[in-house]
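In what follows, a structure is listed as structure tokens, so that the remarks can point back to it.
Here the complex is missing a single protein chain, while all its other protein chains stay put.
Read from first to last, the chains carry the letters A and B; within each, the first residue is number 1.
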Amino acid sequence: MPKVIENVGCPYCGCSCDDVRVTVSDDGKKVLEVENVCAIGTEIFKHGSSDHRIRSPRLRQPDGSMKDITYEEAIEWTAQHLYKAKKPLMYGFGSTNCEGQAAAARVMEAAGGMLDNCATICHGPSFLAIFDNGYPTCTLGEVKNRADVIVYWGSNPAHAHPRHMSRYSIFPRGFFTGKGQKKRTVIVIDPRYTDTANVADYHLQVKQGHDYELFDAFRMVVNGHGNDLPDEVAGIKKEKILEVAEIMKNARFGTTFFGMGLTHSDGRNHNIDIAISLTRDLNKVSKWTIMAMRGHYNIAGPGVVWSWTFGFPYCLDLTKKDHAHMNPGETSSVDMAMRDEVDMFINIGTDAGAHFPIPAVKHLKKHPWVTIDPSINMASEISDLHIPVCICGVDVGGIVYRMDNVPIQFRKVIDNQGLLDDETLLNRIADRLDELNAQGA
Amino acid sequence: MSEMIIKNGYVFDPISGIKGDKKDISIKDGKIVDKVSNKAEVIDASGKTVMAGGVDIHTHIVGPKVNLGREMRPEDKLFRGDFRGGILKQGKRMEMGFSIPSTWKTGYSYARMGYTYANEAAMPPLLAPHVHEEIRDTPIIDVSAMPVFGNNWFCFEYIKNKEIENNAAYVSWLLNATKGIAIKIVNPGGTEAWAWGDNCVTINDPVPYFDITPAEIIKGLIETNEYLGLPHSIHLHGNNLGNPGCYETTLATLKLAEGFNPKNKFGREQVLHNTHIQFHSYKGDSWANFESGAKEIMDYVNSNKKITVDTGCVTLDETTTMTADGPFEYHLNQLNHIKWANVDVELETGSGIVPYIYDKNIKVCGIQWAIGLEIALYANDLMRVHLTTDHPNAGPFTRYPRVIKWLMSQKARDATLNTMKWKDKVIAATNLASMDRELDLYEIAMMTRAGPAKALGLSSMYGSLAKGADANIAIYDLDSAKMPSDPEMIESAFSNTIYTIKEGVVVVKDKKIVAEPHNYTLWTKVNMPENAQVMHDIKEKFTRNYTVNLENYAVFDEHIHNPRAIEVEVA
Partner (left out) sequence: MTEKKTLNMITQRAVEEGIAMEIGKTSKQYFDACNIIEMNEQDMKELGIMKNTNVRVTSESGEVIVKAVVARQTVYPGLCHIRQGVWANQVVPPRTQSTGAPQYSGFPVTVVPAPNERLKTALQLVQGAVGMWKGE
């Protein structure tokens, strides 16, 4: 008899939905049906139990083909290379559970290497802004229950966080928001007329790369200098700025969600920094919070786990082994790659082969490359070693941190059929490194 | 079968009433026993001070706001490795951070000071799994955590409707779900008001919409606590923290406890523990005439056995403030303009984080420093007045030895006063300079182990060298018969033990970490019949208002690190 498992977490985007219903086969090996999940989540669960899953580590042969090896051999290969490398980099973690991220910290402290996560190319600029300017935020339930004004700035949840608007921000009927969308005003600020803009009450088609000026204009209005605005700022007319700023000032509870539109453009962290300042300004006249739209279901995880382990959320230099150093720009993955500072690369729970700019990939590929990931992806197809692991939420459970840093406890729904999970794999690599370190000492 | 005997030390154990006698302490299988065989490992404590392992009743060391503090303050890691007082790796993992240490450094640092148990001050229930993950990565010391109830929608409704039995059922359900240990209350009502940008600054200000007052919330939770007979009393961070004149709010708050009596099987004698009371003892009505209200507060505390407090002493450091008193933190940012973080948590609570520099050359900071020490020096019964710094709010816990030095030495207090630019103004606004009382080791033992353990209802296990207690022991390099005249030696002795022993295992020897045995998560397990109405209410709120499913809310067993339950039976 097929089994229905409820309250399952979905391992895709930062919504980290935990209301998924999965029907699995009687033998616990296959996902038959998935409900309550968006189109992307459906694919993950299907893929998770497909017959095409790689179930054994594969080592690149001299002729370019891949040969199946055992986990023991893969662990030994990785530990030996880590031990010999002067500045190995382990990067990724968008799709690993926290237990795996904690084990990775152990590995790279023992190896004396660099430890970084996808935030380095994503919300890293948000971290930089938070380091300088703080972070007035809330959990998503506060938005659901209280918010009457929502701003999406440089963020397109219709595409990147498909259930965000229905679960958390625009459509749900919360305790103080019983009329749902009807009593919410949605403002989208984006250079494109996105599908999110399509459901908004206001779309400000800001000139790409000029968000900073527009934030500044809003701050002027909130601080009482709206009349001094020029006729147009960043492509938006003064009247529109005044109108939207009034809406924000008069909100009962407002939240600004922001994404890559701000973090990837010119100014990077300065765009977030001024967004935080605007939020703080708004709290003089209203109640406002701001939230980074974290991309993956547990990309907040390494930031959380490594902050309690080392004190820093990313771009970690652990090469001295007895203390940690962080200096984005110096110790960030892409920058180190471009300067040829890394002599071994471990891609874990991500696909740097597809998502790093190709020049960085070329630099990294000059050295041993290990991919720890359940899928065939660009990284695995250029790796020297590909180690498959369980998918969190599918064949391993664990704790993940939603975009608002709320921990969600994931369950597994199918049997791992011999696959190792990240935590077990990485702890065994760490154990082996401890042995090598003790011998070498 | 492992046996150990600590011989010839000067023992200070207020639970047993031992005031510095030379006594042997026998340990077998991790517990204190009457005697051991001659095969026991011998530790020679001649000429040294022996106390039970320290008990920290209120500290922010594990959890989401602690961690956001770490995340947003890379500068807190400036001194690391062997650079200016950082720690070179001693244990399995590196040690990072000053005012908000990493979890590894937290465990190691407490152990080096001779502490073996710390009570996390505030756990937002929705984020309990995070707290437990950090507890797992905190070595050596046992840890417990207190979920917050003072801004909880369920409690508002039950207390407003005078449904104490229902409130009790909810509290016990939540303690189980979060594996929490006690009822914590922070700025009751005010943090819910802050979700709209408001606050409750007196105990009679009604909470927006819910229309309940802080006074009602506090009394309702005291009544709930005694109905359940929990090991600890309510643990309260009252309204109006940190404002000149707040001592009146504090007295009004403390008086709420007058109608209640402690009901429990754990030896607890208080019904209200007011935490970091230094921050609540301010007279005056502005920063200009700001002055100490410590005497007024302690006059009341001294004459009321049903109140316990912890001091919240200011250490004059750059540190990080963090509290579930969200509106206070916003207010602090508006004062000092240093970066501000805030996390409002649906249905339950909120938090704020703002770095703060307690500059000895600022008059207000000097007065705050003096008030914290006055609280202890005015105390008649130090079993009821516990030493804390509300870590890290008033200073890092690694400064406890410095606070001990100040309490034990007027010379040390004067030396610090003499460094202050506005020393005369500080003296004029406080009483400290004229207080020549110096606490002795027995009183320090009361403040740092026996008192907190008793107030927590755990003195049969912790803070005690009586038979049956966990064998948690600290041996300090202080000869109580020949105390040093240089107070700096007091601080250095309490900073690094000669031995710290955790359940009979030597974990610190000669100031270094030498072992990391298993440690526990302590929690209170209330056994009471299920309450159908409350379960229905819970299901409904989860369906409608929470954004996490009910079945994913309670922390899964696999995520609790070595749970150790304190059981309570409720008919």
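Here is the rule we use: a contact is a pair of C-beta atoms (placed from the backbone, for glycine too) under 8 Å apart; a residue touches a chain by one contact, two chains touch by 3 or more.
Computed from a predicted model, the values in this text were never measured in an experiment.
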Where the missing chain makes contact, among the chains that are shown: A
Touching the absent chain when the full complex is considered, from A:Thr194, A:Thr255, A:Thr289 or A:Ser307: A:Thr194
Touching the absent chain when the full complex is considered, from A:Gly134, A:Pro162 or A:Gly349: A:Pro162
Per the touch definition above, residue among A:Met1, A:Ala39 or A:Ala438 touching the missing chain: A:Ala39
Residue among A:Thr78, A:Ser332 or A:Thr371 that touches the chain left out of view: A:Ser332
Selected residue (touches chain absent from view) among A:Asn377, A:Gln409 or A:Thr424: A:Asn377
Absent-chain contact - pick from A:Gly92, A:Gly303, A:Gly353 or A:Pro368: A:Gly353
Missing-partner contacts on chain A, residue numbers: 12-13, 38-40, 43-44, 47, 64, 120-122, 124-125, 128, 156, 158-160, 162, 191-195, 205, 208-209, 260-261, 263-269, 295, 314-315, 328-329, 332-335, 337-338, 351, 353-362, 365, 375-378, 381-382
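What we mean here is this: only the chains that are shown with their structure count from here on.
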Centroid distance [mean C-alpha coordinates] between chain B and chain A, Å: 34
Residues on chain B engaged by chain A in the complex (per definition of touch): 62, 64, 66-68, 70-74, 76-77, 80-81, 83, 86, 88-89, 93-94, 96-97, 100, 102-104, 126-130, 133-134, 137, 153, 195-197, 209, 330, 333, 339-347, 350, 353-354, 544-549, 551-552, 555-556, 558-559
In the complex with chain B, residue positions of chain A that touch it: 6-7, 9, 18-19, 98, 102, 106, 109, 127, 130-142, 144-146, 167-168, 173-176, 252-253, 280, 283, 286-287, 289, 303-305, 307-313, 318, 320-326, 397, 399, 401, 405-409
